[in-house]
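Down below is the structure, laid out as structure tokens.
A single protein chain has been removed from this complex, and every other one stays in its place.
Showing chain A:
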Amino acid sequence: QDNIAVKANAVCKLTYLQMLGYDISWAAFNIIEVMSASKFTFKRIGYLAASQCFHEGTDVIMLTTNQIRKDLSSPNQYDTGVALTGLSCFVTPDLARDLANDIMTLMSHTKPYIRKKAVLIMYKVFLKYPESLRPAFPRLKEKLEDPDPGVQSAAVNVICELARRNPKNYLSLAPLFFKLMTSSTNNWVLIKIIKLFGALTPLEPRLGKKLIEPLTNLIHRFLISLSSGMPNHSASIQLCVQKLRILIEDSDQNLKYLGLLAMSKILKTHPKSVQSHKDLILQCLDDKDESIRLRALDLLYGMVSKKNLMEIVKKLMIHVDKAEGTTYRDELLTKIIDICSQSNYQYITNFEWYISILVELTRLEGTRHGHLIAAQMLDVAIRVKAIRKFAVSQMAMLLDNAHLIASNTQRNGICEVLYAAAWICGEFSEHLEEANQTLEAMLRPKVTTLPGHIQAVYVQNMVKLYASILQQKEQSGEKEAAQEITQLMIERLPQFVQSADLEVQERASCILQLIKYIQKLQIKEVPVAEEVIALFAGELNPVAPKAQKKVPVPEGLDLDAWINEPPSDSESEDEKPKTIFHDEEQRHSRHRQPEIDEEELARRREARKQEQANNPFYIKSSPSPQKRYQDTPGVEHIPVVQIDLSVPLKVPGMPMSDQYVKLEEERRHKQKLEKDKKKKKQKKEKRGKHHRHNSLHTESEEDIAPAHHVDIITEEMPENALPSDEDDKDPNDPYKALDIDLDKPLADSEKLPVQRHRNVETLKSPDSEAPLVEKKSKKPKKKEKKHKEKERDKGKKKEKEKKVIEEEEEKKVILQDLHYKSSKHKKKKHKKEKEEKSKDKKKSKKKSHHSEEETTESVQNGTLDDEPLPPMSSYRLLAENPYVKMTYDIQGNLQNDSQVTVSVIFENKSTSFLKSMELNVLDSLNTKMLRPEGSSVHDGIPVPFQLPPGISNEAQFVFTLQSIVMAQKLKGTLSFIVKNDEGSTHEKLDFKLHFSCASYLITTPCYSDAFAKLLESGDLHMSSIKVDGISISFQHLLAKICFHHHFSVVERVDSCASMYSRSIQGHHVCLLVKKGENSVSIDGKCNDSTLLSNLLDEMKETLSKC
């Protein structure tokens, strides 16, 4: 006793320690002990600790399953609440599977406090156990209309989360949400719903149109969240953007931020309308708040055009200089590159300018995005042929000044640029003017301080450079110079051969041998340049990154087939080690023999080069080659000259991008002038028609011709590549599992696992079943209990076998024993099955998707398959004229004993537009329509929608009643405006709303024992009817009563059934239905005799129609 208090205290302290970062998982078992304490105080502490430290990997968690189940069903709502809260944090797939059913039950708990928690936790359960989604969904949907606003908002919350991931499955809920949106006043719920519609509208354009009206009403309150869900409607977008501008100009930073955020959402769909606010956005770049600056940057991305790109980038470059804090600067850098390179360099008119921007960016200190710049350089140089010459000269400059970039190798982000520079210089060496100088730069000893993968590229490209120099020299006959350059290579290459990086070493030693060989040839005065250059012959084409994946599998090639018969196990064990050894030896010998014939070498180089080009980063393997390198003894250590980078770097000869901006402006001006001239000429000819247009002086984007002819080579794709868009789907997305079609009817196999008593299994075996059924007729007293079994096993009824009666007595005893043991469980289970079934039913009749009452509960257990029920609709015709048809259904409201809800479906039958519909009812003393506060009893209620031709929609009206024992009739009128091409007319339609007694009943399942008690209690009035001439089957008959009169079957034996229902005011109604030869007799018992007789009259009417 005391012990647990101490433990709880200790666990509480552990929770505190956990917060400070200590692992307390060792105490998991003690936590479980505290969780299972009987006192709420301790239990709560236990669950708190568990929620903080348990997770899927905690192995003791499976011990908690029963404890949690117990707590969930505890009579104390706070015990349940605490268990639910805890569960929300540590639910595992196992727990989810085992407890899904219990939580489902809690969703209809009497206390809203528990209901809302249970609803929220279902989301967690869905995530862990996706199979539960379909069975649980109908109930979740019900909760959307829960009377408690908290539960409602919880349900909205869960469905929003679900729909965000897979919106298309939730489209069918749109009308329901629409209704909620127009009726709800809870801001939370509204925001969530609007977000949900934001996800739904792209899938269903019609929805957007519908939404405009209510959204415009809300616009002032929810502008921000609104923009995400805005439909495609230019007027409202305009309005939105204008409002946003006001927000952004607001002094409140929060609003400013949100305004920008919303802008960026609109930008995605309507770039034009946002572009006009460029000034404002640029202004935001100067804001002191980093979040706002980042948002503004995001916006800029979508706003650039050919015209303003240079200007915007120039502004950004200024910011890059000013920016403090590397994160923001990095962000700026990536944005600049993103902006420039977007949609295949669409907006760049002058690539020289872009290259110089990239070069300027390399002067940034300590950026992490060197590789990004490098990738851009490579991309541009490869794909834009015209720019290569310029790019090469710039890159040579970079290589020349490599010491500036490489000086801070600790943060070696930027030296990635050298990688690109070296490769470009090597590959396009024919454009290089001073190749000698560049080669010299690349051979500097300091290069060996660079990361390995960059050195490797250096080595490789040195040879390319060397080859082109060699050719140049030989052609001009300078043999001396050619030999000199060879000598230089031989002198400098050994420093790379000693590199710690394998890649560098291998390449360097290969090349060194090659060059030594060349030297030999040179001494013999053999012209070698042609052959050397042949190593690198051929043009490289850019290949799209997805190209490899898209190569179609050639016909007749089975990739899964074995190439050779798989060797048997014993064989492979014997042979494998041998082959590996053999292989290795081969590789070794090859490594030591660098003088491979030139052809082979060339081939390998070509292959490697290809690979390199396809994937510029494939060499990136060693994480810290720098460090390792310095550790190696015997390497020349040349101190790196540290250059203070705070001094502005003006590398001599490096062109500044600014000058391009000026040039570009001049050029454009010139172009414009020319064009203007031309236009003027045209104008003279055409006279004035275009005058206005010209005087506006708008320079359309197409007018700007690129500086030089640039052909951007598109990335290569393999021939007959298969177009597939599935590339970017992440197979590991946990939400994908929840992508389930919710509108399909439930299959039997999809029921939630229900805890079963073990004995049930034995009951189900076929040989015990046969006597069971026979027994029934003989022992009417035990019928009730047996009946349940029968119901459950009815599916197997067909296999019924006549068994020897001697066995019967024995089995009966056993069965009864079993029965008492398991009856409690079964009851639970039974109920659940019923519910699921009825849901199933509801779904299958989706056309009138709610309102379908729980038909033929038990009867359909199993028998549904053999005898399909005819489709039934509870909607009755209310009134009809050439314009509109109204059908209605009345349902009792379980939570309020004096209210019923009337759902009316309005169907527009005409070809005109119906609007301003208003429904009015003449209240009686007993029955009144619930009107919004403040309106008088004579006012009508507006129908919250309009009807385009051919569309139907449903509206609900609530009525309050005093007495429910009599059927009621109310007169009413629907007034509406018909609008068509000729104009609009005012129309009216009178109707009579008939509240039958059955509409006050609510289908309530009842167990046979409770039913028996009720009958015995004796305080019920009795009445009976008999109807002749019934020809339909008993099964259908029961279904009809269940459906139209809201009863449920308690039990059914042959052609006799007992049924039960309850009125909204709590009257019990019991029926005994017997079917004779051609007649049906119904005995009824009820608390209220008037109600009963009225009900029976109604029933008589229904049955006589059969």
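Methods note: contacts are C-beta pairs under 8 Å (C-beta built on N, C-alpha and C of every residue); 3 or more make two chains touch, one makes a residue touch a chain; residues count from 1.
Rule of thumb we're sticking to: contacts and distances are computed from a predicted model.
The chain absent from the displayed complex carries the UniProt protein name "AP3S2 protein", chosen from "AP-3 complex subunit beta", "Scarecrow-like protein 3", "AP3S2 protein" or "Myotubularin-related protein 12". One of A:Ile292, A:Val447 or A:Ile1002 touches the chain omitted from the figure, and that residue is A:Ile292. Contact with the undisplayed chain is limited, among A:Glu161, A:Glu506, A:Asp1083 or A:Glu1098, to A:Glu161. Annotation for chain A: contacts to the undisplayed chain at residues 2-3, 5-6, 8-9, 12, 15-16, 18-23, 39-42, 44-45, 48, 52, 55-57, 76, 78, 82, 84-85, 88-90, 113, 116-117, 120-121, 123-124, 150, 153-154, 157-158, 160-161, 164, 187-188, 191, 195, 224-225, 253-254, 256-258, 261, 288-292, 294, 327.
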